[in-house]
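Apart from one protein chain that is not included, each protein chain of the complex appears where it belongs.
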Amino acid sequence: MGGGADGVAYFGNLETVSKKAVSFLKKQGYVKSMINWGDKFSLWPVHLMTSCCGTEFAAASGPRFDLERLGFLPFGGPRQTNLIVIEGTTTLKMARSVRIVWEQMPAPKWVIAMGACAMDGGIFYDSYNTVPAKDIVPIDIFLAGCPPRPEALARAVVMLQESIVKNRPPAADIQVTAAPATPGPKDVVEAVSK
Amino acid sequence: MTGRKNNRIKGHVDALATGFKYLAEPNRMTLNYPDESMNLKDNYRGFFAVKDKTCIGCSLCEIVCPPKAISMLDLTDAGGKKKKRPMIDWGLCIFCYFCVDICPTDAFQTSQVHDKAFYSETEYQTVHGEPMQYPYDYSKRPDYKEIYESFHDVAPDDPSAGSKKVVPKFDKKRGIKYEHPGQP
Amino acid sequence: MTAASRVITGITFTTDEAKGIFEVEASDGAHLLDLATRLKAAGFDHCLSVTAEDLGDRLAVLWHISSYTNRELSGMNAQIRLVVSKSDNVEVPTLTGIWESANFLERETYEMFGVVFKGHPDMRRLLLPDDFTGKWPMRKDFPLKKTPWRVQK
Amino acid sequence: MIQILSLLMSVSLVSFIEYILPPILYIIVFPGLIVVLLMLFFMIWLERKVAAKTQLRFGPLYVSKRFGGVIQTVADLIRFSFQEFIIPAGADVFAYIQAPGLLMAFGLLPLIFIPVGPYYANIFPANYSLLIVVPLIIITPIYVILLGWASDNKFSFVGSMREAFLVISYEIPLILSILSMILLYGSVNAINGVSFQIGRGIPGIVLNPIAAFLFLVVMIRTTGRFPFEISEAESEVVMGPYTEYSALFFGIGMSLPYIELYSFSLLFSVLFLGGWWPIVPSAAAASGVVGGLLLPGLVVFIKALIVMAFLVFLRAVYPRYRIDQAITVGWDQAVYLGFAAVALSMALVWSGLV
Partner (left out) sequence: MSAPQDRTATANLTYDELAGLKADRELVLLIGPAHPGSGHMKIKVWMDGDIIQRVDPDIGFVHRTTEKLSENRLYIKAIPIVERVMLPDTINANLAYVIALERLLGIEPTPRAQYLRTLTSEINRITSHLYGIGLYGIFLGSSTVYMWAFADREPLIDLIEEISGARITYSYIIPGGVRWDLPAGFKERAETVLQYMEARLKDYGKIWVRNPVVMDRTEGVGVVSKSDAIRLGITGPNLRASGVDYDTRRAKPYAAYPNLDFEVPTFSEGDCYARLLQRVEEIEQSIRIIRQVLKDIPDGRIISDDIYSKMNPLQKRMYEMKHRVMFPAYMASMRPAAGRSTASVEAGRGEIFFYLVSNGDKVPFRFRWVTPSFLNLPFFTHVMVGQHLADLPAIYGSSDYFPPEADR
């Protein structure tokens, strides 16, 4: 209880102690499974409609397929969300805002590439204004279909939940993306429009 | 129905009454997907696979495919003769079924599988081996023969096979009702 | 091709009724403005589309017009055609003064074909990002991304 | 150290239960922190479930299928607490971190001064309860404005300005509606108010319906429920003052509307719905903790739940007003309504009907 000789309490520097305690606790089995359970049932996608698959994303949170049953609540700002669904083609302008929104989101974040256009470019594969989603952000789940049915989006969310529970780290932590931190005006545009 | 001058009190009461009506007896039309999944009609355009026997390798399907998802592979069949067979890349395919309809010998086996998703590129572009570089050309891959073997005549696996299959029915009051084929 | 023609409100159109083509050719900028004002007065009060065609060394600029109020004229999509040489800066008078809806349409044609519309209130890029390095993407000489045709010859 | 120990030995166990336990129990358990936390989880889940039911769908379900997804908010809280916390570069760091904490503190303060049982008089000085509750309720939104001001974001700036306009425009109607009830009950002490209603057998809402309706409107405005959800309007200013907040600070900040909803509906049921009306504790029972606090408190809590459920249901029915419409309602119709309420109370008291 009493102060030490030079005023440093027995606990040592509180800053480092708390950081060590947190990292230690996070590695424990029960805490990790609790975090996974929390992330699993609270996957809030950010409200960013990149292109026309957005209609199926909206129909998925509609009454018939209602993904809010799985805890999938489309939310306004990027700060409070942990999932970004790239719906369809990402043009040059949209690639920049997808990248910026992806960087604004807090740490454990996942990405679902929805639709053929986000996977390999789909029907707009050789247009001078589109960028494959793989070059913008690391992707966790690829979803086939054009547009994929809302059930397919539900299947992607269920698969993502399974991978979270199985402690599979989000793609954001594994591979740094090929593209630079923020696709500056020059590099994304040159990469495509040459 | 759409008069402009409506009195406000009646408007508020109507809105709240309708809200309570739907709160009291909610006619939900929700399909709780991971446990139940829909039995779609047999003309639904889902995943499909090529029938090796009936295909004559005319590559009409490759010419007509809007997103160039089909690429023809040079193979040799059992008798040693050369043959060309299509290979479909699910990352490009838009399920418009132009290829299925233009095929002169109707050589595509269609199915109603509609909700497949993949963890990584290797799962849909190739069965094994690393993901291909853009632009994709299966014919340049060394192992395209095994890829084709695992692709033709193989009914696509239905991820929601385990769940209860229900049949959607139209209903005057609830819009869509789901009936289990077993019970009435 | 039978060059049928039909006189509508004092202006002769070369027509192809089955295909829905009613065309009038303007010789130069001044003639274009005069034609447009006469057509607007005649009842064509809606500009549907402004576009261009890349004819190798020349550019044909097209305005498609139709009518909202005049019962008889609203049944057809007329078009005014003006052919200009494809020098590096192609100058064409703007018709936003006559049809206000041509504002965004002309900006898009400027961005895609490089047709500068003199007198346009807000002549700048519309669809592509500001730092897009390609020039006039809709012209025939602008290449698409190279993807090999995959039929194995 | 020694003096404290000796004092503790001298106090006998019975007097400990009599004098020291109830205030702690009052603050920590009943209308205090634990019930607030439980109410927070339940109310957010109820809002999503009720809105979903009127929208032809299930709300959160797969979290716990048998209980209809009740612990969905627990899952959200866990996710928020283990998420990375981002401080924007341009934010005023000191205010940015302090704001949610102050927000929660001032949101909880009014709960202490709302009496939920006749025994309340023995715990806290009850004869100033309403006088302390009203200013505390008015102070809370200032920290919402601090939230928006600290995070350097245009949308949070516009959101906090909207909150400021709305707070000022709805202060007078709030004070007028409570003033008319004080006039009616003749005392600032809410316990006298409830005994007044029980004595007459008529709940406050019947005595002065105008004040009740006005208080309801102000309640909808301060807790940001539809149709007054203007400072966090999603389609105009993304999340209003809360846009830049992530992780647990967003969780704390976003819980303020629900805490205010809880304190307001407690106040509403005490002032207008006759407090602990069916249970009329005799003088002897009133002195005991159980009879004087827990049982009547339960009745007040159930009435508060009903009021909260109605307010939460409004999300499924109404879109939102525009900011200038809400301010004009606040400044002229609501203030006239307030004068009418006060006039009605004075008329009732002067004519001796009551």
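Chains: A, B, C and D, in written order; residue numbering restarts at 1 for each.
In this section, a residue touches a chain if its C-beta (ideal position, glycine included) is under 8 Å from a C-beta of that chain, and two chains touch if they have at least 3 such contacts.
For clarity, every value in this text was computed on a predicted model and none was experimentally measured.
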Subject >> Chains in view that touch the one left out, judged over the entire complex >> reply: A, B, C, D
**OP:** Could you tell me which of D:Val167, D:Ile323 or D:Leu337 touches the chain that is not displayed?
**Re:** D:Ile323
Subject >> Residue ranges of chain C at the interface with the undisplayed chain >> reply: 1, 16, 18-21, 45-49, 51, 53, 62, 64, 66, 68-69, 71, 74-77, 79, 99-105, 112, 126-129, 137-138, 142, 144
**OP:** For chain D, enumerate the residues touching the unshown chain of the complex.
**Re:** 51, 54-57, 89-90, 152, 154-155, 158, 226-227, 229-230, 233-236, 238, 315-325
**OP:** Extract the touching residues of chain B with respect to the undisplayed chain.
**Re:** 1-2, 4, 6, 8, 11-12, 14-15, 17-19, 22, 29, 40-41, 43-45, 60, 63-64, 66-67, 94-98, 101-106, 168, 170-176
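Simple rule for what comes next: only the chains that are shown with their structure count from here on.
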**OP:** Select, from A-B and B-D, the pair of chains that is joined by more C-beta pairs in contact.
**Re:** A-B
**OP:** Take the average of all CA coordinates in chain B, do the same for chain D, and state the distance between these two points in whole angstrom.
**Re:** 50
Subject >> Chain centre separation in whole Å, for chain D relative to chain A (CA means) >> reply: 36
**OP:** Find every residue in chain C that makes contact with two or more other chains and list them.
**Re:** 147
Subject >> Multi-chain contact sites of chain A, meaning residues that touch two or more partners >> reply: 63-64, 66, 69-70, 125
Original post:
So in the complex, which bits of chain C are touching chain A?
Top reply: 128-134, 137, 142, 144-145, 147
Subject >> Contact footprint of chain D on chain B as seen in their complex >> reply: 15-16, 18-19, 22-23, 26-30, 32, 34
**OP:** Using the touch rule from the top, collect the residues of chain D that touch chain A in their complex.
**Re:** 48, 52, 55-63, 69, 72, 74-86, 234, 238-239, 242-247, 250
